[in-house]
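Below is one structure, written out as structure tokens; the observations come after it.
Here the complex is missing one protein chain, while the rest keep their positions.
Labels run A and B following the written order; every chain starts at residue 1.
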Amino acid sequence: MIETREVNFAYRRGEPVINDIDCKIEDGEFVALLGHNGSGKTTLSRLFMALMHPRSGEVYVDGENIAKKEPADLADRVGYVFQNPDLQILADTVWDEVAYGPRNKKLSEEKIREQVEEALAATGLTDFADVYPRILSFGQKRRLGVAAALALKPRILLLDEITNGQDSLEKEQMMNYLRAINEEQGITIVLITHDMNIARLYARRVIVLHNGNLVFDDVPEELFNGMKDLTEWGLQQPTMAALAATFELTAVNAADFCAQLTLKAGEK
Amino acid sequence: MRVTAFTQLITVLAVTALVFILPVQVVSFILVLELALLLYIRHDRMTMAAIGALTVFTGMMILLQLLFQSTLEVAMIGGLRMLVMTMAFLCLLAATRIQDIAQALVERFHMPCEYAFMLTTALRFVPDFLADSTATLDAQSCRGYSNRGNVFKRLYSYLVVIKPLVMRAVAKSDTLALSMELKGFGANTYKNMKKQELGLGDYLVLAIVVILSTYKFWIKYL
Partner (left out) sequence: MSNYAVEFKNFHYAYNGGEVVLKDINVSVKEGSFTVLLGPSGAGKTTMCKAMAGIIPYYYGGRYAGSVEVLGEDTKGRRVSDIAMHLGLMLEDYESQLVSLTAGEEVSFSLLNHGFPPDEVEERTKKALEDVGLPGRENYQLDELSGGQRQRLLLASVLAVHPRVLVLDEPVSAMDPEGSASLYKLLYKIHQKYNMTVIVVEHNLDYVLPYVTDMIVLQDGGVVASGSFEEAAAIAHEDRELRRILPALWQVKLNLEKRDGIHLGMWRNTKDAIIELKEKYGRVEL
């Protein structure tokens, strides 16, 4: 469980990046953290992981104030996956890469093997255990980043824009893995993204930041039902949501929309 | 008074020889000149840090010489010479753009354009690599690697960063080389740049350098 109380952050040059944010994320949630470029969403996630510390206010992980902690202290409770997979590759085989974390924590060989196998299975990389990480495809490298974080068995996973630059098929695949991790293992997922579709289809809670302020915190339906003007916050209404809302249908994808639309038209 | 990169390069090279030719008092004077110049051009934190580092380095050299049983005087003079030489290079870097240095090297010193361009490329990519290394260090930390306390642990963590960094550098240099090829990099690159013509200031400085270099000849006649 992560909580921030009245957290503020600004870089030395002055302009505040995070203004007085109160935010509480419970176990097992699937949260999408949205916001325009510079809204503070990445900064907030970095505060969660103690990669940065707030200028004022507190951040608590499982009830403990993490002001004096560094990310290594939190690694077995909170996992962080960065956007650029190439910069996170530290080992020569997929297995070693995923084992990096558990080895740092000096776990027994048994435990390490167990946790690495689990992490590989959860991200569909079991068959790639002996592969040199750099020859993996971009999507696979991304999943490797997730596996490496999972290996320490954190209860919370923070993911920074990990569907950026991938085609829709790969995005879907990644999101399905995340959904499985969340539903089967109860791991909290906090996904920073600017992909509205993903937020809409997979998240159960959406938090929107705008200019460093928390402006929305509720279920996705409330955000995407067409009632709110998302452009105000630098966001875009996902296409299907806009169409569905206009025609008062509940479809989330194209096929369903067409079916419902013709059905409705047929009723006239 | 504008002095071209060429003149500056010649001056710096000359200084490295002059420290051995000229008497100690003159060399000390040159040191003062260098410091004044440096602080006049750029008095930011980095420059101060660089001066500080060079001084410390020189101090270590002096100590080392003393350890090997030189007299204090010899050690001090040796240290002074070292400091003046290294400061000269620092002045060069502070006073001139690296692109101009590269151009002078190709135009006047006939260095192949590929080597000269490496200077620019290095400067171009260093900030990028520093940023990349931060990302990798963060990733390490998030996976439980703590480099608290132990100096060796700290050093080791930087070592682990080197591999992904080098990999990335190789990939980037591939794209860079391609880009340079597409843009037609070659013999023409430096040929067509605006020529750095020697002006009054250059001739003055060069004259001074020549006079000082021939010191041993004319001092007899004074």
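The definition used in the following text is that contacts are C-beta pairs under 8 Å (C-beta built on N, C-alpha and C of every residue); 3 or more make two chains touch, one makes a residue touch a chain.
Since the structure is predicted, the reported quantities are computational estimates derived from the model, not experimental observations.
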item: Chain not shown: contacting residue from A:Lys105, A:His194 or A:His210; value: A:His194
item: Which residue of A:Ala67, A:Ala180, A:Val219 or A:Cys258 touches the chain not shown here; value: A:Cys258
item: For chain B, the residues touching the chain missing from this view; value: 97-99, 120-121, 123-124, 127-128, 171-173, 175-176, 178-186, 188-189, 192-194
item: On chain A, residues whose C-beta touches the chain left out of the figure; value: 36-37, 137-139, 164-170, 172, 194, 197, 234-240, 242-243, 246-248, 253-255, 257-258, 261-262, 264-265, 268
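Here is the rule we go by: only the chains that are shown with their structure count from here on.
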item: Residues on chain A engaged by chain B in the complex (per definition of touch); value: 49, 51, 70-73, 75-76, 79-80, 82, 84, 86-90, 100-102, 104-105, 134, 148-149, 152
item: Footprint of chain A on chain B - complex, ascending; value: 132, 135-136, 138-146, 148, 160, 163-164, 167-168, 171
